[in-house]
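Below you will find the structure I want to go over with you.
As you look at this complex, bear in mind that one protein chain is not there, while each of the others sits in place.
For reference, chains read A and B in written order, and residue numbers begin at 1 within each chain.
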Amino acid sequence: MDQLTFALAGNPNSGKTTLFNVLTGSTAHVGNWPGVTVDKKEGVYKKGDEPVAIMDLPGIYSLSPYTPEEVIARNYILKERPSCIINIVDATNLERNLYLTTQLLEVDIPMVVALNMTDVLKKQGDSIDVAALEEALGLPVVEISALREEGTEELMRRAIEAAKTTRDAFSVLKGIPSYGAIENAEIAFKLKDIQYPLFHAVKLVEKDELEVKSHPAEASAAVEYLKKNMKDASPFGEDTEAEIADARYKYIVENYAVALKRGRERKLGELTRSDKVDRVLTNKWAGIPIFLAILFAVFHLTFSENFLYLGSMIPPFAEFCEGIAAMENPWLSIFFSGDGLNSPGAMLFYLMEACTGQIGDWLGLGLTSMGAAGWAVGLVCDGVWGGVASVLSFVPQIMTLFLLFSILEDSGYMARVAFILDRLLRRFGVSGRAFMPMIMGFGCSIPAMINTRTLADEKERAATVRVIPFFSCGAKAPILTAVAGAIIADSANFHSTDLIVYGMYLLGVLVAILSLLLMRSTTMRGKTPPFVMELPTYHMPRFKNLMLHLWDKLKHYIQKAFTIILVSCIVIWVLSNFSWNWTFLMEEVEGEMINQQMDKSILGSIGMLIQPIFTPLGFGSQLGPWGWVFAVAAITGLIAKENVVATFGALAACVPVAIISSDVEGVGEVATMVAATGINVPALISFIMFNMTTIPCFAAVASAKGELGGKRFAWTLVFWMVTSYVVGSVIYTVGTWGWPALIWAAAAAAAIIGIVIYNKKADKKAKLLK
Amino acid sequence: MKKLLSQLSIGEGGKIVKVGGEGAIRRRLLDMGITPGAEVYFRKKAPLGDPIEISVRGYELTLRKAEANFAEVELY
Partner (left out) sequence: MTWIDILIIVLATLAVAGVVAMVIVRKKQGKPSCCSDCSSCAGCSACHTKKQEKTDE
């Protein structure tokens, strides 16, 4: 016998993926908002007598698809014919969840209902009479709690049992006025030998777009039948769409919902705990300030070197910290910066930093004692370890940032942010729903781009995919921190790394918003798509869940550091230490091997060739002999964004300036390059913004290609290049001289006027055509 | 008294009498349980006045005023 395949179908956010993880032992991403899963995903259940393939499907409200990922779920059920459907029903939201069940009943595939979140229901003092529900549905019903892993084995036992039987299609619509039309269509489909005749018949009479398109003859027959018979038969007239939806809900209320026993009567509008929290977090006045404050808190916790501003508020403490900083003990400076206490994120960073530094020292000593030549020590310590370590040092800090975002996501707050910001985002032509993939972009652009499948509108989706890289991902965080650190090392009074980083992130978001506005009023014009969404209830973030998220990210970064980044560093080292005629450029000076003619190297000459391109952005020709390092860093960043900092790490050792004594890996090296080139602060910010908004890493580019396809993708590359170039130029020229602001403003005004006039004309034309 | 769903004030409730609109958005509203006869209750507005949150069929649904305009409510 073939292997059994079970499909998990149910409403969004009903816990399908949690159940999937329990059954298959996978670690698929779960979150507390509808629409986390956007693609089917297969796993295997091995705890029973025979292995069973489990298919996790995106959440759906009905079998009439609305967004691309809902089509995936419908097509899987209809085309692949699983041996059994496990229909997950959120017990706390019975009526709405059973609506999908009534549709699944019309497909003659064996089915089991998994009543999830029964533990939450019991906590509310309610219960469900499982036997009565089983009786009414004619299906096995199993109470489970996917989260607590309760009842899942019983569920699988019943599902395997059911899979070995057959089930007749059944419709709850029998007896409604338009059922005659459904019966006629069903007979027609049966004669044509079409699979699932009842299901297709109902959808046809409902005037489902896909269905009408594929069976035009039957559709027109149904329309005729309705015209003839429906006028007085039903209050809905020929509006079968409303009639059928209404009939389903009526049937549910009368036959199924009675199984729900309320512990006590609830009044409409009674406040739950979530409501009380929401009163504050989504408050009319405080909602948006609270959101900004929470975001700032996240960055403060991750990047600040003056935690809670203790150093500024308690002067004696600041003096104490200064004293400790003066001792220059790398282990003490884990906890204290010159200004105050380090934030948890910064502590982890300095800890990791001290470790990688120590390992680097040991590597150098070890190799020298084994008799390695100076160049070999240089390759391993400066070239490879210097680069890899400068990336590794940032991993704990990226993890902290990611953990905080996961907590916000898992608690259900992120979905609220979509609610709060919808009005604002709509001005820029996208719905609040588009905010979820954008926020995911702070972690990694790839899943974020894939998640845009929850957006119903094709143009909105394309525009969103394009701006996702502007939401600076984890791999770009090192660029931000390292350059921000260098700016601070350069300045006497300003010491808030967290403020610079927060500002840069916000600047990225601002660029994204402006680009959205531009695209949605030019190439991606279209009506703002509707926003109908369910707000999940708040719950405490689950420790296990958070750790799974983190572990996966961590694995990803470490793997990347020791493969792609490591190899990039080796290549960079070779290219920067050999000239075109393969002469080795390192020379022995005072007993140490130093490459004093890096500008003659292969990398140097390539760098100098492209260097002039970046002149308007502030890190081009004006930087003199070493300026090409910035150009090279920007290019290596296309492979992986960590490479930008790694490039500085690998090359700084060769620059003939005393390495700046910031003990910090990455920061010190960027600071060295800053000292060597005399680059100014606006140019540094321009450099950050260029890397943030230009073409993302290879992997993200590939995802964008997959999501957008051919021609749109080519324009997307152009869009990224132009945006980053313009953003960099604006920041550099305005920041350095000030007055170019007038020119940029004039250009922007001209562009806006041009677009408005063009759009008005186009609208007029469109009206005339109509 | 009849009102559009979007015009209810916070705390008001009633029965849906008509669902207008067309195409995918109407489909979605019906699927989400906003059908004639369903009881709704207006819960809250987003900080900028839009979207709104309503209770329907025992759960909370968020939708824009533009979409809520399609539903007509008979107040209690």
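The rule we apply is simple: a contact is a pair of C-beta atoms (placed from the backbone, for glycine too) under 8 Å apart; a residue touches a chain by one contact, two chains touch by 3 or more.
Model, not experiment: these values are computed from the prediction.
Trainee: May I ask you to name the displayed chains that the omitted chain touches in the full complex?
Mentor: When the entire complex is considered, the left-out chain reaches A.
Trainee: Touch as defined at the start, partner being the missing chain; which of A:A131, A:V258 or A:V567 qualifies?
Mentor: A:V567
Trainee: Touching the absent chain in the whole complex: find that residue among A:L548, A:L603 or A:V674.
Mentor: The missing chain is touched by A:L548.
Trainee: For the chain left off this view, which of A:A7, A:L367, A:A456 or A:V509 is in contact with it?
Mentor: Here the residue in touch with the unshown chain is A:L367.
Trainee: I need the residue numbers on subunit A that touch the omitted chain, in ascending order.
Mentor: Subunit A touches the missing chain through residues 17, 26-29, 36-42, 367, 370-373, 376, 379-380, 384, 446-447, 450-451, 453, 548-549, 552, 555-556, 559-560, 563-564, 566-567, 570-571, 640, 697-699, 702-703, 706.
The working rule: only the chains that are shown with their structure count from here on.
Trainee: Enumerate the contact residues on subunit A facing subunit B in the complex.
Mentor: So the residues of subunit A in touch with subunit B come to 61-62, 64, 66, 93-96, 99, 209, 235-236, 241-242, 245-246, 249-250, 268-269, 275, 278, 282-288, 419-420, 422-424, 426, 432, 456, 530-535.
Trainee: Which residues, counting only subunit B, touch subunit A once they are in their complex?
Mentor: Listed in rising order, the residues of subunit B that touch subunit A are 11, 13, 19, 24-33, 35-39, 41, 43-51, 53, 55, 57-64, 66-67.
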